[in-house]
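Reading through the structure tokens given below for one structure.
Every protein chain but one is kept in place in this view of the complex.
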Amino acid sequence: MKKTALFAALLGMTSIAGTAQADKLDDIISSGTLRCAVVLDFPPMGMRDANNVPIGFDVDYCNDLAAALGVEAEIVETPFPERIPALMSGRVDVGVASTSDTLERAKTVGFSIPYFAFEMAVTANSGTGITSYEGMKGHTVGAVAGTYEAIALEAQVKEWGEGEFRPYQTQADVFLALSQGQLDATVSTSTVAQANVQSGNYKDISVVGFAPFDTDYVALFAKRDEYGFLNYLNLFVNQQVRTGRYDELYEKWVGGEVPKLVVPNTYR
Amino acid sequence: MFDYTFQWKQAFNRLPQMLDGALVTMEIAVLSMALGIALAILLTIFRLSGSRPLMAFATTWVEIARNTPALFQIYMAHFGVASFGIHFSPFVSILIGITFNNAGYLTENFRGALKAIPDTQTRAGRSLGLTQLQSFRYIIAPQMLRISFLPMTNQMVWAILMTSLGVTVGMNSDLYGVTQDLNALTFRTFELFALAAVIFYLITKTITLGGRLIAARLFRY
Partner (left out) sequence: MFDTALTANDLVFLAKGAGITILVTAISVIIGTLLGILFGVIRVQLGPIWSAPLTFVLDIFRSVPLLIQLVLGNAFVGMVLQLQISGFTVACIVLSLYTSAYCAEIVRGGIDAVPEITRRAARSLGLTWGQDMRYIVLPLATRVALPSWIGLALGVMKDSALVYVVQVTELLKSTQILITRLQEPLFLLLICGAFYFVISFPLARFGGYLEKRWSND
């Protein structure tokens, strides 16, 4: 018993010391499954159909990536605050979860080039008379805890010095609170706002305008030291645009003018 | 094997914010206990009142509080009652949720405490010339306090632990909420939550030890 354990430990040590170690990309291909972290209460990027099966832009994107790798896709539902922990803990291989590529986060995970870009929109409860971004001043506003827009909106509320900011755990809770009148307005990505308003699930809410935040570029993410895999992801995003698949998916799930993924006057 | 690099400094830098959160956590727990005790006394009176509707009301409260998850009660206090157009801020929602839970459990404790004190004592008090109220005030109540004091400190500890559920109804000023927000900013999950755990541990230990000291002074005889 002891001997086997010792042997196993030695074997483990040599395999760590050895140079010919398979990287993440190899692991995925040989395991035959690609596990994607996807947020499933974030329509149209991720949601569930009437049979509670995951669908959406991010779900399709994950399936495309798996197909490119020649493996099966496995959608792992992760709430927003749990995306990075799920990756760090090795429960998923890649995040296809509409994640903003902030520098603070890039200290922990590795981001691909942007695969989608969001404009931020203000959605308000009709009873409040809010008609613009500035109109939110002094009101109770909310967003999904830990997202790009939540951090920006909370800072804005602090700057205004009046009103209240409430972070909820999920996008669904935000819109539920909004339609119940617990929140007067929210800032979310415009695609999500449109999809939720059009879904007809929520009464008395409408998109009233854009929020003057910077365009929110979102990227795929993987462990930051998996260069081989990150390289693959970059090329994959590029190919999706090049082959027209990006436009196709955008038309299928969102519709309208396709957002540009390149930032003018810079590299990457 | 351990290729994770701990960055404790990032967590310690945020300690002041987390301690502010700890204050809010204690505020919620203390308020919910004070309100919970008051309501539990009321519910106990209802139970002893002999009036069927009042007794049914008290029993329903106690059984729901004791037989459903606290998270459910808090979620209900925010999103459930909002279906009737009643809106509570996150702070009030979590306060209501925990108070509801506290009152339920404390009522049950009080019942146990009352049962442990024989009827004959009230009768003895009455025969010594005390009124019903006086015999309750001077004979029964002190013993009740003594019996239910330890369960009350336990409930206080639970109240502290339950504040962590506030994030589900939009709280971010309590200790758990602050920690979660910091986690979203920096992704230093382990370090931040470990620090929060230490703070929670210190708070609950202080309560337990404080409770024991008070009990030792109050119930010396």
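Letters A and B name the chains as they come in the text, with residue numbers starting at 1 for each one.
Here is the rule we use: a residue touches a chain if its C-beta (ideal position, glycine included) is under 8 Å from a C-beta of that chain, and two chains touch if they have at least 3 such contacts.
Keep in mind that what you see is a predicted model, and the values were worked out from it rather than measured.
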item	value
Omitted chain's touching partners, listed by label	A, B
Contacting the left-out chain in the complete assembly, out of A:77, A:119 or A:164	A:77
Residue among B:10, B:89 or B:204 touching the omitted chain	B:204
Residue, one of A:28, A:69 or A:86, that touches the chain absent here	A:86
Listed residues B:13, B:51 or B:68, member touching the removed chain	B:68
Missing-partner contacts on subunit B, residue numbers	1-4, 63-64, 66-72, 75-76, 79-80, 82-84, 157, 161-165, 176, 179, 189-190, 193-194, 196-197, 200-201, 204-205
Residue numbers in subunit A that touch the chain omitted from display	40-41, 48, 50-52, 76-78, 82, 85-86, 88-91, 170, 172-173, 176, 179-180, 201-202
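Quick note on the criterion: only the chains that are shown with their structure count from here on.
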item	value
Separation of subunit A from subunit B, taking each centre as the mean of its C-alpha atoms, in whole Å	37
Contacting residues of subunit B [partner subunit A, same complex]	1, 78-79, 82-83, 85, 87, 89-90, 167-170, 172, 177, 180-181, 183-189
Contact footprint of subunit B on subunit A as seen in their complex	12, 16, 80-81, 84-85, 88, 104-105, 107-109, 140, 142, 145-147, 150-151, 164, 166-169, 173, 176-177, 180-182
